[in-house]
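Excluded from the complex is one protein chain; the other protein chains are retained at their positions.
Think of it as A and B in the order they're written, each chain with its own count starting at 1.
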Amino acid sequence: MKKENKKHLGRRQFLKKCAKAVCTGLLLSFVEFKNVWAKQVGNGDKSAERKYAMGIDIHKCIGCGRCADACKKENKVPREPHYFRTWIERYIVPIKGEPVVDSPNGGIDGFPELKGDKGILKMFFVPKLCNHCAHPPCVQVCPVGATFTSRDGVVLVDPKYCVGCRYCIQACPYGARYMHPEKHVADKCTFCYHRITKGLLPACVEVCPTKARIFGEVDNPTSPIRRFARLHTITVLKPSLNTEPMVLYAGAEGMVR
Amino acid sequence: MPKIPQQVISLGILFLIAIGGFVIARKFFIPHSFGLYGHYRADAVEEIKKQEIVYAGAKACYDCHDDIYDLKAQSYHKDVACEVCHGPAASHVENPDGVLPPIPNDRKGCAICHDYSPPRPTGFPQIIEARHNPGKVCKSCHNPHNPTLPHTPESCSACHREIYMKKSISSHASLECATCHTVPEGHLTSPRANEVGKPQKREFCGQCHAEDAQVSKDILRIDLKTHGERSLCWECHYPHDPETNT
């Protein structure tokens, strides 16, 4: 019975302490929340300028796979068929029903011939790569800061700092990331950062024989990407996710995802 | 003055050690360039920049091979970079005599782009590799740096492969392209400036398919007045494969 009394006294103290702790916690989290809010809604983040963009013209792509091949050579991407920084999909749209998509070895070895194209409405190729989003979900989820947006707006991976938790691979809506089988870190397209910072084009853009891939600096009025964006109706992949990609598609239909 | 309980003192010491240890360890383990520009190792950017370049870029080729470059710049292959066919050549730029890029001498390389594939955009020049002068190396007729055809094409299928393929297995297989299309003189050399003529009226198809047409009885007949009402024939029938309803 004596115990009971003490317990009551104690409870009041606990509640006070609890209230204090909760208040401090709320204050702290509000400060962080403001930062996060600003970043997510996208008006407060001035640190990363979005300098580069890539344009992809679906009507020009012939599906030769030179881009995916050059990317693997330039960036020493493992040649095995399940690791790609860029790849090409073939869309086969039937007259009725859902489109069928394939990408054997990322399109590097070409696409198998189709037997009997009677029910087909149309076909086209869609090159894919990291979208270098303005709001990259991969960067958001990286627990250690091993993937980040550089000051010129390119999403990069620090191979010496990545712990290999693969959370970023799960968070990427575009399947643009993979686990490097030898380095055991996440890996993905860098827009050929080592080339573009020296005035060269990304390897895939360099070798594209039909200029289906366009690359340039967004702020430069004479840059090919400006002309590309002016002359075409631009769409991005999965716009509903609000990632704001910097890979712009011309001629990609709503079914492309 | 209330006495601080013994438990709090011993726990306090323990926690202070733990937190202190954590703070010190943190100082020690955070890479020095971390957080310079953002929540990442700033040095990583420089390290990524240092990655080895494998593809030299067409401008590098121009420095020595300007003659070929200029020729190519005037040709249909003006957008095809040198390294598409010759492979990555940064090592050749660095050591021009020691490393020589391959000069493809087969049909495979050209077929990667020019073999017929239905999803390719219309107008992109395509051939069926197996049937197009089998056994001959492409280079023997086409100069890769200036691939304008050595002679004007003999058949429409050289360019309009997709249509040709469709038509060849359709009931219109026996018809020449010129049966329906008028081909202006300049179309073979500059196709865009001289477009071919197409039928404009139902009566054109009626020349063969109307009930009173003066042609073989095997050809399918319709009543031109009632069939399909006011629609134009090609709104329902694709003329190059007329059985398909699209």
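General observations
Throughout what follows, a residue touches a chain if its C-beta (ideal position, glycine included) is under 8 Å from a C-beta of that chain, and two chains touch if they have at least 3 such contacts.
We take it that contacts and distances are computed from a predicted model.
According to UniProt, the chain absent from the figure is "Polysulfide reductase", selected among "Polysulfide reductase", "Sugar ABC transporter permease", "Cysteine-rich domain-containing protein" or "Maltodextrin-binding protein". Of A:93, A:120, A:134 or A:169, it is A:169 that touches the chain left out of the display. Although one chain is not drawn, the whole complex shows that of B:11, B:64, B:173 or B:219 it is B:11 that touches it. One of A:52, A:111 or A:161 touches the chain omitted from the figure, and that residue is A:161. Although one chain is not displayed, chain B still touches it through residues 5-7, 9-11, 14, 18, 22, 25-26, 29-30, 34-35, 39. In the full complex, the hidden chain is touched by chain A at residues 3, 6-7, 10-11, 13-14, 17-18, 21, 32, 35-36, 39, 81-84, 87, 89, 98, 100-103, 105-106, 128, 137, 140-146, 161-167, 169-179, 184-185, 241, 257.
The working rule: only the chains that are shown with their structure count from here on.
Here the spacing of chain A and chain B, counted between their Cα centres, is 22 Å. Within the complex formed with chain B, the residues of chain A that make contact are 47-48, 59-66, 70, 73-75, 90-92, 95, 110-111, 113-114, 117-118, 120-121, 123-125, 145-151, 156, 158, 160-161, 190, 193-195, 197-198, 200-201, 203, 206-211. If you check the complex, the residues on chain B that touch chain A are 31, 34, 37-41, 44-45, 47-55, 57-58, 77, 79-81, 83-84, 88, 112-113, 115, 117-121, 124, 244, 246.
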